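Excluded from the complex is one protein chain; the other protein chains are retained at their positions.
The letters A, B and C name the chains in turn, as written, and every chain counts its residues from 1.
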Amino acid sequence: MTSLVSDKTASTKGIEPIIYTMNALVYHGPGKKAWQQTKKPVIQETTDAVVKILKTTICGTDLHIMKGDLPEVKEGRILGHEGVGIIEEVGSSVSNFKKGDHVIISCVTSCGKCEYCKKGMYSHCEKGGWILGYMIDGTQAEYVRIPYADNSLYAIPAGSDEEALVMLSDILPTGFECGVLNGQVKPGDTIAIVGAGPVGMAALLTAQFYTPAEIIVIDQDDNRLAVAKTFGATHTINSSGENAIDKIKSLTAGKGVDTAIEAVGLPATFELCEAIIAPGGHIANIGVHGKSVTLHLETLWSRNISITTRLVDTVTTPMLFKTVQSKKIEPKKLITHRFKLSQMIEAYDTFEHAAREKALKVILEN
Amino acid sequence: MTSLVSDKTASTKGIEPIIYTMNALVYHGPGKKAWQQTKKPVIQETTDAVVKILKTTICGTDLHIMKGDLPEVKEGRILGHEGVGIIEEVGSSVSNFKKGDHVIISCVTSCGKCEYCKKGMYSHCEKGGWILGYMIDGTQAEYVRIPYADNSLYAIPAGSDEEALVMLSDILPTGFECGVLNGQVKPGDTIAIVGAGPVGMAALLTAQFYTPAEIIVIDQDDNRLAVAKTFGATHTINSSGENAIDKIKSLTAGKGVDTAIEAVGLPATFELCEAIIAPGGHIANIGVHGKSVTLHLETLWSRNISITTRLVDTVTTPMLFKTVQSKKIEPKKLITHRFKLSQMIEAYDTFEHAAREKALKVILEN
Amino acid sequence: MTSLVSDKTASTKGIEPIIYTMNALVYHGPGKKAWQQTKKPVIQETTDAVVKILKTTICGTDLHIMKGDLPEVKEGRILGHEGVGIIEEVGSSVSNFKKGDHVIISCVTSCGKCEYCKKGMYSHCEKGGWILGYMIDGTQAEYVRIPYADNSLYAIPAGSDEEALVMLSDILPTGFECGVLNGQVKPGDTIAIVGAGPVGMAALLTAQFYTPAEIIVIDQDDNRLAVAKTFGATHTINSSGENAIDKIKSLTAGKGVDTAIEAVGLPATFELCEAIIAPGGHIANIGVHGKSVTLHLETLWSRNISITTRLVDTVTTPMLFKTVQSKKIEPKKLITHRFKLSQMIEAYDTFEHAAREKALKVILEN
Partner (left out) sequence: MTSLVSDKTASTKGIEPIIYTMNALVYHGPGKKAWQQTKKPVIQETTDAVVKILKTTICGTDLHIMKGDLPEVKEGRILGHEGVGIIEEVGSSVSNFKKGDHVIISCVTSCGKCEYCKKGMYSHCEKGGWILGYMIDGTQAEYVRIPYADNSLYAIPAGSDEEALVMLSDILPTGFECGVLNGQVKPGDTIAIVGAGPVGMAALLTAQFYTPAEIIVIDQDDNRLAVAKTFGATHTINSSGENAIDKIKSLTAGKGVDTAIEAVGLPATFELCEAIIAPGGHIANIGVHGKSVTLHLETLWSRNISITTRLVDTVTTPMLFKTVQSKKIEPKKLITHRFKLSQMIEAYDTFEHAAREKALKVILEN
């Protein structure tokens, strides 16, 4: 790992503040990253908190950043937008938390006082939204600064399973809000989830809050499909070997599904959703799309469907928290690998080769 | 008009029934139609009614049929799916109506007992849906047979303005259900209606049930835009002369509109809706599309929007009826021309040249 | 059992129809009932079906009738409004069913064409509603006539567990619609069900479709509370031995419950719901009340609550059917005793002494 000339040398000049260092995963441009020493964050605004990371994880979005797909991410940025930790310090206006409190860090920062936050659309917060590990330094580090801490952190009671709660930072609210809530899943419904990666799996777990009768999961990875079965899928389809449209039509007496959840982000998977949706049904997009798709309005115009998009708002975190604490859902199932925080590079390697490693979510522990 | 050897001659053969004739607008293949004598309809099922037409109208869909865009329509079909009339005869199971009752004829036939009807999705009724003037003979005639009369007709009390009520057959529920309800128009919202034809105008009138703050109407016909202003539009944009996207962005402080209602049915107008929708907004499609459109998920995936499609269900007809009877809406405004039923060909000519004639809806009276 | 002079004697007069007899449970005024021969029902309207009963059950409402609490029930009435059977004959307008089909009989008769039926409020159907075993002869018989068969019966596919499906006639939709849907149960909620009789148990089973975190069941019968635990209650309170209000407040950190479902029908149990409801919560009444209750608006006016009442509409029967067929719920758990149809009097005795017999629902099989 690269060494760093400590910023502590600055302190020899007398009145200047002592700058402490920590280790973090730093992005150095497409394809380049390092687990290295860097400055420990400090309180910048009265509404900030500094949190010591206890556990964090890696998201598919982090891999996109590493590939250079999000060129707005600057070199030197600490990545990561998920994790649980301990409050190290709070700004003077923070009232919900104090030093020593254990907290879930939300991937979305919410100021709580703009037009969008008041509507529960935190994703579009005028001062926040998704900025962590993207526009500001993130959680794949020993410490992280969290703006608007009162609205962006959630308290963890003593005795909780904190590993499970890491899944509340992003993946569970994403699968639930963008897939399940927008998809309007109802008791007795037949639903399809296209994509059995971590976020598709989160949709699979949280869809069961509403007791659909049938859950069909489509992917091209037999291992993930096997896991989906153990997570509650009633049918699985490997779309590299089978005609998914034909199979779904045959499973649904030709009607199609009530809800189709897109959890991949490609034109082909979105168009699959268009092809399998029943009259009156809901296509709920979770996937991050880099290209436009073809919308077949020449058939869909008369089919009474809805299509929704959403950047996760994390407005359901309190609800999801209660379902985790009461064991109605076991998000821990999503965790396949565990590392020490200092093994960050190794963890990235595992997560980048998810199929080979049979990985879903990896946990990095401090 | 073509003469017809009367079917009444059949009655001379003794036991055969007397077949009465009437006049009707008959489709004879693309571009060919005639106002001609044909058989008067009779009760075929116990749930049927035969209705004598008092007033009918012509729909844009009738023009599509005439162009050959709907090749499933057979030659010999009587067109028309709108109108008010008097019950001439009812089948033995009909209990809501009796001979002499005045009724609104719904463009959608509902059996009232299939899975879709029970869900209020009459458009997908397993035995009905939109069949009138399409799969079965329609209302541009002196008489029409209405299947499932109890669920497909609506009683008109004495003293009502029956001309206004013709607008309840199709155009008002279409604009309201597909545009306004699906578009989730709310008090204080800023909405855009793309297309100021009859159905866009119906959306304009019924959107005001929910008191949006601003209603922007976009079209390429100055006359229609001027009419839209008198119907309640707060802003109009002639998109042939102005950049509609820029204008709307400037009217909305760069945000876009809360609801965009597509009332044209072309890729360009749908993509305009994609370009002007605010985060959290709703695109409600009314247009009948013949081609696929490009859905810009590469920008929309994160904008928390909904897109809806719908074939009118006419499930709101009772609600709309109450708004008309209480003068909360004046659908009569939509009527620009009036003819006798026998002037059907002339009425088609006027409606086909809507821009030239400044026509919205035409009324044909018996 | 009382003998009956056979109506068949009528047939000796020549042209008069042969009137067949059957056995049924006949109400002879408060406290008096008999399992006796009576006329087998016949088709009266074209929309009727006659159904041969395969399985039926007894409802708490039947006991109320027997006590004379519903004086509008005439002597001579055959009781019962639940059951599954085989279609024996259909009227000429019935199109969804034919002789030999197995069907669930809904406790609510729906004409499918009145204002209320169109709104999904079948309970208030202008020609139906709850009439079976009340205003017209019911299902505790070898045969029953079902008006508006197309809208009041539900098809049973071959191979189904018909005993489980008897629970769809009344008790499951009642618990679900009046308790769970009106109570707006959501994932993570804390709910209370007051009353662990059959309908409270149905609410308990169906509430779990929405994954509440905690379900507190309150009753005075330890056996029922023990059963409730096996059905998914997370906490039980015997209100004869404990202060239910204090216990619930202590279980909810003083806040009260998000939803309180009243499944008894007494002033005391309704007022218990008022006392335990959290701000923003929902009191959903299922109980049949004979007296007014005191509504404490002096405290509740500012607490942002809703109170709902409902006579079951059975509009959710298709949804519930799918949950039963896909094994998401096991309504069979509600069945504690089984009899032959001819043991009707014995079955009534068991059901009347539910606490002694540890009875929930009894099944009577033909």
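Here, contacts are C-beta pairs under 8 Å (C-beta built on N, C-alpha and C of every residue); 3 or more make two chains touch, one makes a residue touch a chain.
Everything numeric here is computed off the predicted structure, so don't read it as measured data.
**Student:** For the chain that's not shown, point to the residue among B:100, B:159 or B:187 touching it.
**Tutor:** Per the contact definition at the top, the residue touching the missing chain is B:187.
**Student:** Where the complex has a chain not shown, which of C:252, C:308 or C:343 is the residue touching it?
**Tutor:** That would be C:308, which touches the missing chain.
**Student:** Give me the chain A residues in contact with the hidden chain, please.
**Tutor:** 46-47, 92-93, 95-96, 112-115, 117-118, 120, 150-151, 315, 318
**Student:** Kindly note down the residues of chain B that lie in touch with the hidden chain.
**Tutor:** So the residues of chain B touching the missing chain come out as 186-189, 208-211, 213-214, 234, 318-323, 325-326, 328-329.
**Student:** Across the whole complex, list the residues on chain C that are touched by the chain not included here.
**Tutor:** So the residues of chain C touching the unseen chain are 116, 119, 121, 123-124, 182, 265, 270, 279-280, 285, 287-298, 300-311, 313.
One rule holds for everything that comes next: only the chains that are shown with their structure count from here on.
**Student:** Between chain A and chain C, what's the gap in Å when you average each chain's C-alpha atoms?
**Tutor:** 44
**Student:** Residues of chain A that contact two or more other chains, please.
**Tutor:** Nothing qualifies.
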